[in-house]
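One structure, as structure tokens, below. Some questions next.
Excluded from the complex is one protein chain; the other protein chains are retained at their positions.
By written order: A, B and C. Residues from 1 in each chain.
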Amino acid sequence: MTESPFDAAQEAPAREALADAAARFADLAGSSDFTFEHGTIKLRVERDGWIPAHEALRTELPFFSWLAGVDWARDVAVGDPPVAEDLEDHYEVMSCLADVTVGASVILSVDLPKDDATLETLTPVYGGAEWHEREAHEMFGIDFRGHPNLVKLYLPDGFEGHPLRKSFPLLSREVKPWPGTVDVEDMPSTENPEAGDRS
Amino acid sequence: MTMDPRAAMHHSEVAVSVELQTPDMTLNLGPQHPSTHGVLRLVAQVDGERVESVEPVVGYMHRGYEKLAEVRTYPQITALVNRIDWTSGFANEIAFVVGAERLMGIEAPPRAQWIRLILTEMARMANHLVFVSSYPLELGATTPMFYALHERERVLDLIEGVTGGRFHPNFNRIGGVKPAAGGGSSQKKLAQDLPKGFIDETRFAMEKVFEICDTMDKLIVGNEIFRGRTIGVGVIPPDQALAYGVSGPNMRATGIDFDIRKVDDYLPYSEFDFDVPVGENGDCFDRYMMRLHEIRQSARIILQALDTLPSGPLQAKVPRIIKIPRGEIYVRSENPKGEMGYHIISEGGRGPYRLKVRTASFSNLSVLQWLLAGVLIPDIIAILGSLDFVLGDVDR
Amino acid sequence: MARFKIPGVFVGMGVTLKYLFKKVPTVQYPVEKEVPVPRARGVIALDTDACTVCMLCARECPDWCIYIEGHKEEQPPSKPGGRARTRATLDRFDIDYALCMYCGICVEVCPFDALFWSPEYEYSEGDIGAMLHGKERLSEWLETVPDPPALES
Partner (left out) sequence: MNVLFDNFWALLGIKLLLIVLVVMTTALVVIYAELKLGAHFQHRIGPYFAGGRWGWAQPLADALKFLQKEDIIPAAADRVVFKAAPMVSLMAYFAVVVIIPFSPRLVVQDLDVGIFYALAAGSLGTLGVLMAGWSSANKYSLMGGLRAAAQLIAYELPLVLAVVGVVIQAGTMSMVGIVEAQAEPAFHLGSVGIPLPFVLQGQLIGFIIFMIAMLAELSRTPFDLPMAESELVMGYLTEYSGLRFTMFFLAEYAGIFVMSALVSTLFLGGYFLPGLPSNVFGPVILMGKTSVIIFLIIWFRWTWPRVREDQLQGFAWRWLVPLALANLAVTATLKVVF
């Protein structure tokens, strides 16, 4: 990940404290791969370590903030594709835990292969994961084993497909042509260098 | 600890009906029901007035923000996100623009930060004024609504005077607040600084807000019927609140002293002196009081911010076409309804690769099923209202 | 013994009674009207002369509700013997207010000051198709655009 000037400009002690916290949480969660760019601590764990990591962090980070999936795919129907060339298509599931004293917040992340997108449910550890997992289930098609009520949350019954997958087209943008296609005049930014900055 | 609703149902059945076993009735509350704040649907199994179990059904207002964000540029998303929770539109924008700014490694100039802070607190005030006035409405008192909404209108007028929008300001820009538009030289498109008279009008409005808080104290808080309806009703224990991610005033009502404004620095809150009200019992009454106190604290913050308003530019230098370097960030803010956060994953493009929106109402509402097992039908409404959710914030 | 306290239910009745005699703040809309603030985002006005058909607004619009068509016209040289110039002419400029979400991005990105906010708001229609304002209608709003408010120093 690129180092942004903002982080570099951060006061050194604050950044060190962040690094310490990240290392400590990673140690607790049994994760060897962690980042703490932009103040966001992110711990990557293995699929088997998903539940143990949460259980280990629960006492220190009792606040369950959210859980969400990401579809990493090179072939996308919406938006821009990711830049990494060597990216292997997979799902990522992230959960965010926080404490309610000093404001620490940790994101746990696990990669799931596309052909076997299953994960143990978090509901016994954090009850609040129930709705979040239901959402991730319908949006990405990720199966949460042991979930008490893994049915659709938002989408109507009988809805086919998983809308937040990158392969799922956004119909409103498919049926209507982009009104900005015709080029009559050149874009002003290309001919007017003064307009480069707006301040 | 999660409580299996079936177990809860069984438990209360044993407790309530020893001799007479009657089949439960399924009562559908919503999606069209005056007290479900829009289109929430509750499928309740009721035994007379007692509710055995409730299954909340959401999604009638699902607009797919996370998908929409994937085909939009960052400035366009700012216009979009303030519609997630429309009762506090301005506050929704903050965490997103701050996240984008941090990813780009820039920071808004002080004056812009101050203006953001003032308007965010106004949004909080507007949101809480709606809550403190509409919550009695659910309990049958229709009058407070009119008193408080009149004062909210003052606050919204102030927001509109600065931003041009009452509900959906779309005033925050990456690197500051709304700049002078375009590259033209027309006098009609000047910089969007605070309009003249704003400071005096705000001071006056804050006085009125303090007044209306006192009125609410007399009209509602002291009312024995209101207290009877809310004290001890819908108690959320602290550990349950944490496990379900219940945040904001709902969490603080349980006795947890935590406010993101005090620990994070997404806006310069550390410059100001304010209290975070904390409850004791986590019942409906405490949740109501949290918000009433927060209105006063917001007014305090705004008055301090007006005194210390720095001068200077409103915008940091940003490129005309905003592209955010590759990276990811989670930024949260203390929204009126609780923790609102954006997890932005940028792949270097003009828009995010993935935008996860963490909304307060979603988590606050997920505790509902657990909370409503075994209460009375009127308490459904009392508890529902006290959670202060907006369906747009739940469904996104 | 504690001091006698008036029960809260009656204190509340005092509050409502006080309001009973207060002056009512209602503005009877069709008869009286509130004046919107100068920055209010009521309707978008178009200055057709300033527009160069650069398409920037249509491209930045999050809702894709601006439809622009134009063509290039050869213009006679201004000085005899000078070079003939092309000038973009606006054929169509429609904003679909049924779709518009009043975010103001188009006004903001316009580099030639062709778009302005006007606080006028009374243009509701019974038919959704009539919410599509053409360039004539949009330029009519131009005279309602107020001067920007003075700023707080």
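Here, contacts are C-beta pairs under 8 Å (C-beta built on N, C-alpha and C of every residue); 3 or more make two chains touch, one makes a residue touch a chain.
The structure presented is a predicted model; accordingly, all values stated were derived computationally and were not measured.
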{"item": "Partner chains on view for the chain not depicted", "value": "B, C"}
{"item": "Contact partner of the left-out chain, one of B:P56, B:P75 or B:P136", "value": "B:P136"}
{"item": "Sites on chain C contacted by the missing partner chain, in the whole complex", "value": "9, 12-13, 15-17, 19-20, 22, 24-26, 28"}
{"item": "Touch residues of chain B, complete complex, unshown partner", "value": "25, 27, 33-35, 49, 136-143, 145-147, 150, 219-220, 223, 225-226, 228-229, 376-381"}
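Here is the rule we go by: only the chains that are shown with their structure count from here on.
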{"item": "Separation of chain B from chain C, taking each centre as the mean of its C-alpha atoms, in whole Å", "value": "27"}
{"item": "Chain centre separation (chain A, chain C; CA means) in Å", "value": "37"}
{"item": "Averaged-CA centre spacing for the pair chain B and chain A, given as whole angstrom", "value": "23"}
{"item": "Two or more partner chains touched - positions in chain C", "value": "111-112"}
{"item": "In chain B, residues with contacts to at least two other chains", "value": "179, 183"}
{"item": "Chain B-facing residues of chain C, complex", "value": "7-9, 11-12, 14-16, 19, 25, 36-41, 50, 60, 62, 101-105, 107-113, 116-117, 145-153"}
{"item": "Sites on chain B touched by chain C in the complex", "value": "72-73, 75-76, 79-80, 83, 143, 147, 150, 157, 160-165, 168, 170, 178-179, 181-199, 215, 218-227, 311"}
{"item": "Contact footprint of chain A on chain B as seen in their complex", "value": "1-2, 4, 58-59, 62, 64, 66-68, 70-71, 101-107, 179-180, 183, 239-240, 242-247, 251, 256, 258, 260, 262-264, 313, 315-321, 325-330, 332, 339, 341, 343, 345, 347-354, 356, 358, 362-363, 366-367, 370, 395"}
